[in-house]
Every structure is written in C-alpha cells, then in structure tokens.
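Down below is the structure, laid out as structure tokens.
Here the complex is missing one protein chain, while the rest keep their positions.
Chain lettering (A, B and C) follows the sequence in which the chains are written, and residue indices restart at 1 in each chain.
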Amino acid sequence: MSSSFGKELKISLFGESHGTAIGCVIDGLPPKIKLDLKLIEKRMLQRKPGQSKMTTPRAETDQFEILSGIFEGKTTGGPLCIQIRNADRQSDDYEELKKVFRPGHADYVGYVKSMGAYDPRGGGHFSARLTAPLVFAGAIAEQILAEKGIKIVGHIKSIGQVNGKSLSEFAHFDEELADLDNQIYNIFPEELEAMLAEVDEARIAGDSVGASVEVSVYGLPVGLGSPFFDTVEGKLAHALFAIPAVKGVEFGDGFTFAHKRGSEVIDAFVLDHQGNVQTNANHNGGINGGITNGMPLLFKCGFKPTASISMTQETLNFNTKEMTNLKVKGRHDPCVAMRAVPIVKAMAAIVLLDLLIENLGVGINA
Amino acid sequence: MSSSFGKELKISLFGESHGTAIGCVIDGLPPKIKLDLKLIEKRMLQRKPGQSKMTTPRAETDQFEILSGIFEGKTTGGPLCIQIRNADRQSDDYEELKKVFRPGHADYVGYVKSMGAYDPRGGGHFSARLTAPLVFAGAIAEQILAEKGIKIVGHIKSIGQVNGKSLSEFAHFDEELADLDNQIYNIFPEELEAMLAEVDEARIAGDSVGASVEVSVYGLPVGLGSPFFDTVEGKLAHALFAIPAVKGVEFGDGFTFAHKRGSEVIDAFVLDHQGNVQTNANHNGGINGGITNGMPLLFKCGFKPTASISMTQETLNFNTKEMTNLKVKGRHDPCVAMRAVPIVKAMAAIVLLDLLIENLGVGINA
Amino acid sequence: MSSSFGKELKISLFGESHGTAIGCVIDGLPPKIKLDLKLIEKRMLQRKPGQSKMTTPRAETDQFEILSGIFEGKTTGGPLCIQIRNADRQSDDYEELKKVFRPGHADYVGYVKSMGAYDPRGGGHFSARLTAPLVFAGAIAEQILAEKGIKIVGHIKSIGQVNGKSLSEFAHFDEELADLDNQIYNIFPEELEAMLAEVDEARIAGDSVGASVEVSVYGLPVGLGSPFFDTVEGKLAHALFAIPAVKGVEFGDGFTFAHKRGSEVIDAFVLDHQGNVQTNANHNGGINGGITNGMPLLFKCGFKPTASISMTQETLNFNTKEMTNLKVKGRHDPCVAMRAVPIVKAMAAIVLLDLLIENLGVGINA
Partner (left out) sequence: MSSSFGKELKISLFGESHGTAIGCVIDGLPPKIKLDLKLIEKRMLQRKPGQSKMTTPRAETDQFEILSGIFEGKTTGGPLCIQIRNADRQSDDYEELKKVFRPGHADYVGYVKSMGAYDPRGGGHFSARLTAPLVFAGAIAEQILAEKGIKIVGHIKSIGQVNGKSLSEFAHFDEELADLDNQIYNIFPEELEAMLAEVDEARIAGDSVGASVEVSVYGLPVGLGSPFFDTVEGKLAHALFAIPAVKGVEFGDGFTFAHKRGSEVIDAFVLDHQGNVQTNANHNGGINGGITNGMPLLFKCGFKPTASISMTQETLNFNTKEMTNLKVKGRHDPCVAMRAVPIVKAMAAIVLLDLLIENLGVGINA
C-alpha cells in the first residue's frame, strides 16, 4: 500500500480518521516562499465539515501544526510536515465494523488488504478526513502558482438533477470568478438555491446525492506535460481519482466528444488582439497531445453519492454469513461535493506545480 | 519530456511516426513466460490500420523484431525490447507543417516543447502509431494475467449517436464475449451495422466521429491498489489518457453517479452460491477506496473525433501571422475507436500486471 | 531538494535540528507486524548522544510519538509517521552562521541551495540529528527481516589508527555477535580500550577522528537485487552516503581487490555439510552481479572525522570577504562513528526490506 505521490513535488500522506493525528510531508517545495496562511485557512475552512446542515456536523477542528520546513515564515526548501491532531475521537463499537462491512465503502477491501490488521474506526486511513492535509498542501501549491500568474478556479457544476453553468464560459479569470472563489459552497449565486434544495431533499430522506465539480486553470504556459504516459490529463486524473467518491474525470468536452463529429469541435489557431496565439474554441480543455496549449485547462470530476446513508441497507454479516440490516451510524455528508471543490483544486494545484517545477527546475522561484 | 511508465513493470516507449523505427523496452517481466505469439499477432492485427475503408489505408507493416529478453522462446526476466521498422515513410513537405499547425493536434505543443527541434512528419513521437508497441507489451501482460485467471474484455461501446450494450450485463466471461474478442472491430454483431454506418457517413463527409470504448476485467483478486494516489482508477486513468484522443475516463456508473441518489446505487455484500463474497450490483465497477473488490473491473474511455479531417479548416499560418485554409493531407481514420479497443485493453493489462506484481512479488510466476 | 527514498518501502524524512520536530513517514510497511518497541528503544539509545564523554553532551530526549499506521499495537499497512519534538532548542546567534560558514559542513551549500532561506541553527535539515527517525524506521525493518531469518550485525571496525577485527571472521551469527549487538559502542571487548583511547586523545586535543563501520547480514535469500542500476551494492550505497560523514562504501574485499590477482580471490562453489550451496570464501561480500548469492552480505563505510572541532579554524567571512578565526561553538562528537553503527544498520535494514518486499510482494508477511 502506498500513500505517496509526485515526482518533483512529493506528498507523503499519513493518518487515520480516529488515530492520533493525520498530516503529510510535502517534499520538494521551492525555497523562500512566504506562506500565505490566510489562503491556507480559507481553503481548509471551505473543506471543513460542520459548516451547516448541508455537511456532516462532525466538529473536526482541523488545527494544523507545521512541524518542519519553515524558518522565519518562509519555506526552506526542506520537507514541510504538518500534523492535525484528531480531537474528536468518538469511541465506536468497532468490533462490529469488522463483521458488517458498509456497502460502497472501503472497509472490506481495507480489511483484506491489511490481512485483518486495519483500523476500522471511521474508515481508518481510507477516510475522506485525509483530504484535510491535501488541502493544506494544495493551498501552498496554489499560492506558488498564483505568484507565477496561474489561477485555479473550481465550482460545483451539478448536484443530482440540477446542472449549473460551465467555466468554459469564462475565457479569463474575472471578478465573478473571484466572488465564486470566496463562497463556502463554491456555487454560482443564481444556482445556489436549486442545488441546496437537492441536497436538502436527500438529507431529509436519509439519503445522499451525487454531484460534479468543474475546474478551470488560467495562465498556464504552453508546454507542460508529455505525450506518452505523463500527459497532463493522466497526471491530473491519477491524483483526482484518489479523492474519495470520484468515479469519472474528463477534460474539455470529455465524454461529449464521443457523440460529436470532428468538424464540430475544431480548435483553430488564431491570434488575439495582443498578437498571442489562441484557439478560437477550447473543446480540448487546454491540452493537446497531453501537453498544455496555453488555453484554460478545463476538467470535470464526477462524484458518486456517498455510500453512508441513514436508510437501512441489507448486507452480509461476514461472521454469521447471513444477511443483516445495517443502519450506518454516525454523521454523514448528504453530498460530498459540498466540500469537494477545495480538494479538487488542491489536487490540481499539486500536480500542476509538480509539472511546472519539472519545466523550470528547482530554482523556479529564483 | 518523458515516455516511461510503470513501477514494477516499466515501459520505455520510443520512436517517431516517420523515423527509423518505433518500439519499446518492457522492463520487469516475470521470467519463464513462454510468449504467446499468436495472441500478440491477433492484437496487433486488431490495432493495425488499413484493414478496411473504416480505417486509414496507410499500409503499416507492423512487423516487430524482438531484440532482447527472450531465450529459447521464454522470457528471461531481463528487459524485452522490440522494434518495428518504419517501412512506409512518405516524404511530406514538412517545412509546411512548421508553419501551419493542424488544429486539435499536438504539432503546436510539440513544436514549443522541443524548442522547434521536433520531427513534424506524421506527428513525430506524438503519433498514434506509437500505440503499436504498446499493444505488443499489452498482449504479453494480457497473457500473463490470463494464466492467473484474469480475463480482459473490451469493445466499442458507442460511435457517434449509436450507443451499444454494456459489458455490465456480463457478470462472467462467456462465449459471447469470447466471440466479441475475436472480431476485428470488437463490436457486438447486433450493433455492427449501425455503428459502421456512423463511421461511413462521417468518412463520406470528409469528417470524423467520436466514440467510446468499454472494458471489463474478470477474475481480479481482492486487494490490488491503494487508497491514496495509487488507486486502481488513478493508475489506469494515468495510462489511458496517454492514448491519443482519449478525453474522459470513468469507472462503474461513472458520471451517471453524479445524478443519482445513494440509495439507488448500493452494492450490498452477498454470498454467491459457492459461498464467495460478491456484491449484488456493481455500480462501483469493481473498485472501492481505490482497491479491487473482486467484482468485474468496469471502465469506459471517451474518444474525441480525430482532428484529422479532410474538410478545409481555417487556421493560423504562424509564419505570415495570417489565417489560411488548411486541408490536412494524408490518410486518416474517420473514427479512431475502430482500432482503439486493443490499445485500451493493452493499457489496462500493463497497469493491472504492474499492480499484481506489486502484490505477489517478482516471483509471481513461481 | 528531496528527502524521500525507497521503492516498495518509502521513507519521507522531515525536520530541522532546532525546529519544532523531526520525524519521518514510513510508507509501504507490511501489515500485521506487532512492533518490537524494546528493539526500537535499544537502537535509538545506541544512536543517542550524551551517553558519555565519548559523544556530544547534548541532551536530546529522542522521545518519539507514533502518529499513525498502528492499531492495537500492530502495523495496519498504512503509512506510519513518527515525530520527535525538539526539546533542547538552544538559541544560537544564528545571524553569525550566515556570515561564517563552518568548513567541511553543509552550511554553505545549504545556503546556496535554499537561496538564503535555510534554517542555519544546528545545521537545520542537514543535521545528523535527522538520523534519529531513520534509526526508528530501521529498527522496524530490522525486526521484520529478523522474523524472516535475516540478521544484521554491525560494529566499529576502526577508529583513527586502531583497526579491529573483521566480521568476515564470522560465517554465522553467533553468541559473540549477539553480545556485540548489545554494547552501546558496538566494539568488540578486546578492542574497546584502544579505540576509546583514540577518541579520548582527539577529544582532549579539541580535535576529532575518523572511523569505519562494518556490517554483515546473515540469512539473506539468493536473488535480491538487479544486475543493472538497482544492484544491492548500488541501492545500499545510495542510502549509506546519506549518512552524514560517510565518504566511502565498499563490499567484500572492496578496494583491496584493486591490488589483487584474480586467482587470489576466487569464491568457488561448494556444498556445505547440509547440502546447501556455499562459496568457500566470501571475497565478493555476498553479492555477484549486483544480486545476493546467499553468503553473508559484508560491507564497510568510511567516516570522515567530524568537521566540528574545538580548535580555531581560519576561514572566510562571507560578509566582509576577509579571513577570520572561527571557533565552532557547541557540543561535538569527537568521533561520529561512536553513534553511527545503529544508523548504518538502519539504512541497511531499510534497503534490504525494500528489496525483499520487491521479491515477495506486499503480502510478505502472509
């Protein structure tokens, strides 16, 4: 089992939902970056549960402590480790969890993978709580990218039957996107009510609901990525599928392409009024041949409805070998996407900074 | 730029469309495997262009030569290198290609990435021709997996507006799937006509058409993959997006999940009649928490319509800085998916064998 | 800059000498290992400074806290993170340290590498204190190897002009080696006095003295390693040179080979009395062609005398650009090798476990 990622910028993630602490080591950060703690806190707050009835009421504190890698407020270029202590450790009857694995969760595979020796409390190392340190790491990457003129925007594109507008409408980062970025739910105002209604309806029914998240990245240079294997799409997807509940990733027109004719989706080269190369459309989502082409990078992730629902489910008792009625205890998000935007953005930032360092070298900040 | 992939089983891909040769080194193969050359040839034939008017008439010979790694017909455990000489090297006026980059292709990004020093003939290293050695490598991986009881099936799920049936209908590998596997186009017979009509229509119009490919893998053990970063989904997607024209990857219900309620997509655990653990549905496509759960692995790739169309396109002449009419010369596939199934399967086989060796060790075949 | 290592078993090291905490994440541990805390404490005590006048009087507490990866006393297979808080943070006048870099230390290269943004207190991330978490990780690896019948022995082979006996005299792990393993200084009793006299002499003179450490590993299976690049020698050396002050690594007869004839150093194959394959000598130190051959693995590391001496040194003031007299403050080991044996063994254990998992798979403990 491996919980490490990255080539130039390496993340080593650790922790269990109800263990002592969670956190990560970020290895390969450029030196001399004065950390923007406000941005980090903003992103962690956007991910944090318990903000409202739309998210799980579990009161994680998410107070991080930086253990290394910072001196006088700046990165040293050495590994930066953070820990987040697990304050809210509720004692589950976890012996039960080893008999009746929750459908759609990782309990069963975790049990097999660890030959029975896993921590079943709250999903153990498989918990979505592990995304908190990733959001921390992502915020640092986001800051460094921003200082290079690269801006990452994300939002909830759809919840259940409600489908919002696309970031493909925005050729550039503008005020409306800046506003969106400040919202706790990352939903365009005109879509907020309808989307929340979907979540509320699921919540009241003791159910959950799926969603999709869309991200656009502005200001990327031409030339990040490789044609074979380490495509920008492949590296991003590799990271994005590590987000719990993500089951689909698409770039630009994505699966819609499958139903189109080539003549309908041409991204012809043109010059903009400043004489820069552009394409007159962006069906390819900013990537050709696996490599950034200078247009906004655009992708979507599809999230499944969380498998933790309050409704009773009939499933196997692995001990008695008989079917049993399971009512998943605990506090659940009716829609994981309500907190997913900062996570998706964090993953994008981490991967894109890795690619940028590959192109520019470790002296990226020189 | 990197064209290497894999952890235990490493592929190093090389070559340009019109260079001396293409090929790959496959490093980390288990020793003592008697190569199934018939399977290799069958897969390479399924990928090969020029089979009919449905694919590009370019007469690639695809005659591979094994340079190393085999002794007395068996793998030695040392690196296996193959080369495929480029017999059909048509002399393009390639200076032109550096002035008018084809929209939707990698010419422009390839030019920038290489600081102008790339081989523009037929896309150079960015050519889909590079998938031939991948199909070779995939066939070996497929064979090794098959010897472990793991069977990979793939087919064209949709072309343009025609959507065929799903492999999710098949809980086990059966005769119908075996037949499908032998078809050059990997289309179920009842869908063949309608799908070919879509391609033909596009071809006649000088256009191209998108498609999707679906793969199901039977017989995987529980416990391949990791929860964070090296999820089965993430590793597969990483490889799949390297296939030219793939712009979306989804697992199980994929993006459909986004519109569903949790209660609609429960994969409850049950015992089958032999007393083995199963789930009573497979919405998650055989993966929970990034790890195989013993159910069939199911995924889909969305292919864009190839950007090479015969219709005239207006695009930038980078030399004159003026718009020009481009008519892409050469021989094109009206639908890349017609040859994509063996490629998608090859990528899946390579990734899954890598994961299997990680679990079982290099003595996998002992 | 990177502080990560390993393929199957990955170590991500963090911390600075006078920062908040040091520690590491150990990723890829086999599950279900009941940690031998006594062994861990024994090894950390052997590395710990302040044991006597022979080592630095700095009172590091080295109290580690396990943050993750353990449940009910056993490894879960998830990443295990430890932190060691830095209790003894003495406030140096560290502005001075950025003007007069200590000769033979990493201050200057650390300054350049971090573009001035490094933590100069006690060497920052470059401190030998970072070896404490490595010893922790190594003790776990040592335990797992021991459970597979693989036993690692190390000792101080020489200090200054005093050269002790070689582990090549021991064909098997025996009682004498077990005794040696329990000694805080890891010196054979008959050599202890002379070696300590060398250290004492250097200490009294305000000087330091070099040394060498030898390690022998018993019980390794035939077949670990690869011929090209990932040789056992190469992987071990890669890790060993990360130990501060190591400047040479040799296997078996090592540099002595350079002065020998082939006929003098034949390791002929023979059967032992149990009918097992052996070689009748072990000039090659248990490795042929980069791969373990079943004989004891034998290697030596040469340590330079620590650059921290109490004698006055004339060196450059980078601020004034003039030469200045430097008297390195603080508490120094007159001979780093006094604490190096557990570190060298730890590195060996980590690398060998990595190779063993590669051969046996993640289910090594099944």
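Operating definition for what follows: a residue touches a chain if its C-beta (ideal position, glycine included) is under 8 Å from a C-beta of that chain, and two chains touch if they have at least 3 such contacts.
All figures in this text were calculated on a predicted structure; none of them were measured in a lab.
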Residue of C:Val25, C:Leu130 or C:Leu180 touching the missing chain in the full complex: C:Leu130
Full-complex contact with the absent chain, from C:Leu67, C:Val249 or C:Leu297: C:Val249
Which residue of B:Leu67, B:Ala87 or B:Ala197 touches the chain not shown here: B:Leu67
Touch residues of chain C, complete complex, unshown partner: 1-5, 11, 13, 101, 103-106, 108-110, 112-113, 125-126, 130, 158, 160-161, 202, 205, 207-212, 222-223, 226-231, 233-235, 237-242, 244, 246-271, 275, 277, 279, 283-285, 288-293, 300, 302-309, 311, 313-316, 318, 321, 323
Residue ranges of chain A at the interface with the undisplayed chain: 7-8, 357-364
Positions on chain B where the hidden chain makes contact: 1-4, 10, 12-16, 19-25, 27-28, 31-32, 65-71, 74-81, 83, 113-119, 124-125, 362-363, 365-366
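Throughout what follows, only the chains that are shown with their structure count from here on.
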Shortest walk length in steps over touching chains, chain B through to chain C: 1
Chain copies touching (chain A, chain B) - same or different residues, decided at half shared: same
Most remote chain, CA-based centroid, reference being chain B: C
Between chain B and chain C, centroid-to-centroid distance (C-alpha), Å: 46
Inter-centroid spacing, chain B versus chain A (mean Cα positions, whole Å): 26
Interface hub residues of chain C, defined as touching at least two other chains: 362-363
